[in-house]
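One protein chain omitted, others in place.
Chain IDs A, B and C follow the sequence of writing; residue 1 opens each chain.
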Amino acid sequence: MTRSNLNVLLIGGGFMGKAHSLAYATAPIATDLGLSVTRKVLVDNNAEIAVAAAAQLGWEESATDWRAAVTRDDIDIVDICTPPHMHREIAMAAMAAGKHVFCEKPLSNDVAEATEMADAAQAAGVVTQVGFNYRHTPAVVFTKKLLDEGRLGVPLQFRASYLQETGFLATDPNRWRARKSTGGSGAAGDIGSHIIEIAEYLLGDIVSVSALLRSKAPGYGTGWAEESVRLGDDLIDDGGVWLARFANGTIGTFACNTFALGRKNRVYFELDVTRAATQFDWNEREEFRVAYNDEEPDHRGFRVIHTGPEHPGGWWKLAGLGTGYVEVSALQFQAFLSAIASGTQTSPSFVEALHVQRVIDAVTRSAEGGQWIDVQS
Amino acid sequence: MTRSNLNVLLIGGGFMGKAHSLAYATAPIATDLGLSVTRKVLVDNNAEIAVAAAAQLGWEESATDWRAAVTRDDIDIVDICTPPHMHREIAMAAMAAGKHVFCEKPLSNDVAEATEMADAAQAAGVVTQVGFNYRHTPAVVFTKKLLDEGRLGVPLQFRASYLQETGFLATDPNRWRARKSTGGSGAAGDIGSHIIEIAEYLLGDIVSVSALLRSKAPGYGTGWAEESVRLGDDLIDDGGVWLARFANGTIGTFACNTFALGRKNRVYFELDVTRAATQFDWNEREEFRVAYNDEEPDHRGFRVIHTGPEHPGGWWKLAGLGTGYVEVSALQFQAFLSAIASGTQTSPSFVEALHVQRVIDAVTRSAEGGQWIDVQS
Amino acid sequence: MTRSNLNVLLIGGGFMGKAHSLAYATAPIATDLGLSVTRKVLVDNNAEIAVAAAAQLGWEESATDWRAAVTRDDIDIVDICTPPHMHREIAMAAMAAGKHVFCEKPLSNDVAEATEMADAAQAAGVVTQVGFNYRHTPAVVFTKKLLDEGRLGVPLQFRASYLQETGFLATDPNRWRARKSTGGSGAAGDIGSHIIEIAEYLLGDIVSVSALLRSKAPGYGTGWAEESVRLGDDLIDDGGVWLARFANGTIGTFACNTFALGRKNRVYFELDVTRAATQFDWNEREEFRVAYNDEEPDHRGFRVIHTGPEHPGGWWKLAGLGTGYVEVSALQFQAFLSAIASGTQTSPSFVEALHVQRVIDAVTRSAEGGQWIDVQS
Partner (left out) sequence: MTRSNLNVLLIGGGFMGKAHSLAYATAPIATDLGLSVTRKVLVDNNAEIAVAAAAQLGWEESATDWRAAVTRDDIDIVDICTPPHMHREIAMAAMAAGKHVFCEKPLSNDVAEATEMADAAQAAGVVTQVGFNYRHTPAVVFTKKLLDEGRLGVPLQFRASYLQETGFLATDPNRWRARKSTGGSGAAGDIGSHIIEIAEYLLGDIVSVSALLRSKAPGYGTGWAEESVRLGDDLIDDGGVWLARFANGTIGTFACNTFALGRKNRVYFELDVTRAATQFDWNEREEFRVAYNDEEPDHRGFRVIHTGPEHPGGWWKLAGLGTGYVEVSALQFQAFLSAIASGTQTSPSFVEALHVQRVIDAVTRSAEGGQWIDVQS
């Protein structure tokens, strides 16, 4: 019995390139997908980085010209790990060449670009997926499963946050994430997009939002940036809060920022449903927490359930062995690779990610205009 | 050396009457206030309850007519533990009789009443305090102290919630808290008021809000109430979410509801400041959590500090002995009694509670109108 | 309907005197015991302390001669809050005078004294109780209830610790707790006795132990004390570890010390039973944690149940309001007062505390001899 093989082209030799390399190396081992993956070509526009990254990350070749690489016959998958302002151009070329495309989040920095990409994906009929990795955590997928089965009841209130302290700790004020011209949609797009995507994955479409966004002054201790500084310095919004109404009636709060000291990287949500409540914390990501309504009175409370082989994505033989970034990245790519192998679609696709982009856009416009904004449907 | 003594009249022999009785019994023991307190008269309009409650809760006399009681010469303090729609009338009479007044929260069910009460308090020159007990928790008071000392920096983002499951578990659908005509301001006023008050205590005035409020259908499993059911049944809003802008520039999210399964009684907040971040959870109320910016790189993170004798209100000889509802209630009444003894004012007074009422009012109007509402200043 | 009243004589105006005063003030309010309690006389051999403590703690009279006080006709209860080396003499006199006796733990500093006290208690027929307060925590009592009902199965393994950092922080090296001549049984007797008592309360008699005890050098940073320093300085053992075999087959580990930095006051245990496992942490004392065997495979894990009105001792109307040191002390004294009122016995009595003393004694002898020691039965 021979296994089919998929050849990958990775564009971007930075942190995400490394994370995806680890995922390609582990996904087919962790669960038997009936296929193998070859890390074929790694592209970075910096030749030195390209060569070094290919060697360390286990890619057969390195290159600097992504345009030439995306049309190679021996490439099945194009994986885009560049800053978001480059996503559209690369993805369009890759889809035009008939490649399956994995693209890091956010899909783009604006809705127009994202729309173009989603339309092209549908026209091309290739498999597309966007790197919203946290939603692939077994505890999140299990929440979705229980919601879909009706076990939790009707969703009522959702509260989410994504907090980092990276804004304080970054030593390079000119990094692309801090600049509007490159980072585009700011913290709301960069990290807020993850909790929007999780929310829509679990609860369906968000239909309107009311938001506040802010730019902290660069450096420590002086509060918010003056408007002049913010614009003159091309500063991105590094935090915000918003309310959301969902199509299914759920109401929710969202908060994100990169100036939350002590929060290294915390994706968090609480969900109140009519028959239960759940809680998820990426920093305790192995724990699915749920409280049910129909318990004995003296046994009511949250259950702390370590996800394991009994749960979606549980490929260790034992709960409690430990789910890290690699494990969740592998789960993300297992979804992508399996979809390609089976000729189905996966999630979140470019089309789903487009809706997330529309919510980010509504958040931005709501913050600017000081009013509720309907999400474009 | 003789101690001065304060005679108290308590109105309302229910749960709060018991809680306050415990506080009067413990406050002067816990810390030497240089005074004693006599539980003089307990009034309840139900004579049987009045007699039984006075006997159990340690009051010298019981009565059913609060109007007669509030003017008694031997009463120094009138303590109002009735549902909120009765607050105004009793408080006005007590202040007119020159009594110091402790009133349970919310101060009232609407701004007009609350304004009248705050104005009368200022005119009467008596000591007034409103029962926002949670803010007296040592960890909260210590947060305030560090903020005031400038140690934490400039506040940026605040996220608070107050969650209960009482709405699911209540067996009497006609209880006053569930009815608009008696419970008035709903969950936002009943429990949301606590997190608004803590927010304004720590961060100063909230200046505008954007809100969503909802009424869950009575009973289990059917989601939100139809509008007709809600009005016909005089149903109160039992949950909501709102954004707030503070005068000092802080932005925040708030959430409250009484349908959060597994959340028995959870007051929670997170605060990101430019030099630090803090977190408070009533369910871990002995823990003050703070992360500072100026730590060694490999020692950055939250500190979990059990409050004790080194902190405000720490009257046990050892941290970790245990801070419960009685301890925090006693701290609340120590503030009140000390202010009377020393002839100063205390906090939160009727005037401060009026501002909380204005925020509740703005939240309600924002939810009705679907727009940002400025808080009356 | 008149209530019976009990008059109390308290001996010892220090920390425990205050804690007990708070308990007497709250116990009859918290739950209707059908009786009232009068704080009649507070005795301290230091007259100044006696007067000041009586005034602050709400006692009608103060005195300095406990011998005269214990025979007063108007005293029903003698409450002993002195260091342990004085327990025997006072308790014997009080029981001889026909008084009910509440005595702080440990019952004594050695088995001979404790035996004399337990024998006298049985002969006198009075109600005796020893101040093992932590076992009255609702989560602990609920564990006992479930064990007794057979719901948890057969106990297998028990792991307990009691940790403090008081040894590091104490500024007075001559305090009675640090000296063998006054503190007697050391950390094993002072704090270890609590976890021994909880263990025997839940699981029955300990039958043999193997132990190691140590004295830390005074001050910081130099490890264990030299043997010469230890004896010359009359130093007490400030920490130890031991194994225990129980009559019912359970095996267990115990650890205690007063040099555990960061542990303000942490009583902790884990219990593995054939059908379930439980966990208790005094620093999260409102949480009863239990994992059952007979759960759905994807719902296995610990439940975190906030104790409330559904549980033993739950006198707040709502779980999550907060259980502190006062609440648990009040529960402890409710047990004692109710036993007196109803003419029954309570727990832990002098007889039960004697067995704890025998375990402490076996621990000490095992540590000295380096071998397993059977507990005197």
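Going forward, contacts are C-beta pairs under 8 Å (C-beta built on N, C-alpha and C of every residue); 3 or more make two chains touch, one makes a residue touch a chain.
All of these numbers come straight from a predicted model, not from anything done at the bench.
J.: In the whole complex, not just what's shown, which of C:Q157, C:S342 or C:Q376 touches the removed chain?
T.: Residue touching the chain left out of view: C:Q157.
J.: Could you tell me which of A:G150, A:G320 or A:G369 touches the chain that is not displayed?
T.: That would be A:G320, which touches the missing chain.
J.: Per the definition of touch given earlier, which of B:K144, B:R300, B:K317 or B:R365 contacts the omitted chain?
T.: B:R300
J.: Can you work out which residue in A:L9, A:A277 or A:V328 touches the chain that's missing from view?
T.: A:V328
J.: Which residue from C:Y24, C:Y134, C:W242 or C:W316 sits in contact with the chain not drawn here?
T.: Here the residue in touch with the unshown chain is C:W242.
J.: In terms of residues, what is the contact footprint of the unshown chain on chain A?
T.: Missing-chain contacts on chain A: residues 3, 15, 18, 21-22, 25-26, 28-30, 32, 36, 52, 55-58, 164, 166, 263-266, 282-286, 306, 308, 316-328, 330.
J.: Which residue numbers on chain C touch the omitted chain?
T.: 153-154, 156-157, 159, 161, 163, 165, 168, 210-212, 214, 216, 220-224, 239-243, 245, 249, 251-255, 257, 259-263, 270, 272-277, 290-293, 300-302, 370-372
J.: What residue numbers in chain B mark contact with the hidden partner chain?
T.: Contact residues on chain B toward the absent chain are 142, 287, 290, 297-306, 310-311.
The rule we apply is simple: only the chains that are shown with their structure count from here on.
J.: Can you tell me which chain is nearest the middle of the complex, judged by mean CA position?
T.: Per-chain C-alpha centroids compared to the overall one single out B.
J.: Can you report the angle of the rotation that maps chain A onto chain C, using C-alpha atoms only, to the nearest 5 degrees?
T.: For the C-alpha superposition of chain A onto chain C, the angle is 180 degrees.
J.: Same or different for chain B and chain C, when you check if over half of the residue numbers at their contact belong to both copies?
T.: Over half shared, hence same.
J.: Averaged over CA atoms, how far is the centre of chain A from the centre of chain B? Could you give it in whole Å?
T.: Here chain A and chain B have centroids separated by 40 Å.
J.: How big is the gap, in whole Å, between where the Cα atoms of chain A centre and where those of chain C centre?
T.: 53
J.: Hey, what residues on chain A touch two or more of the other chains?
T.: 290, 300-302
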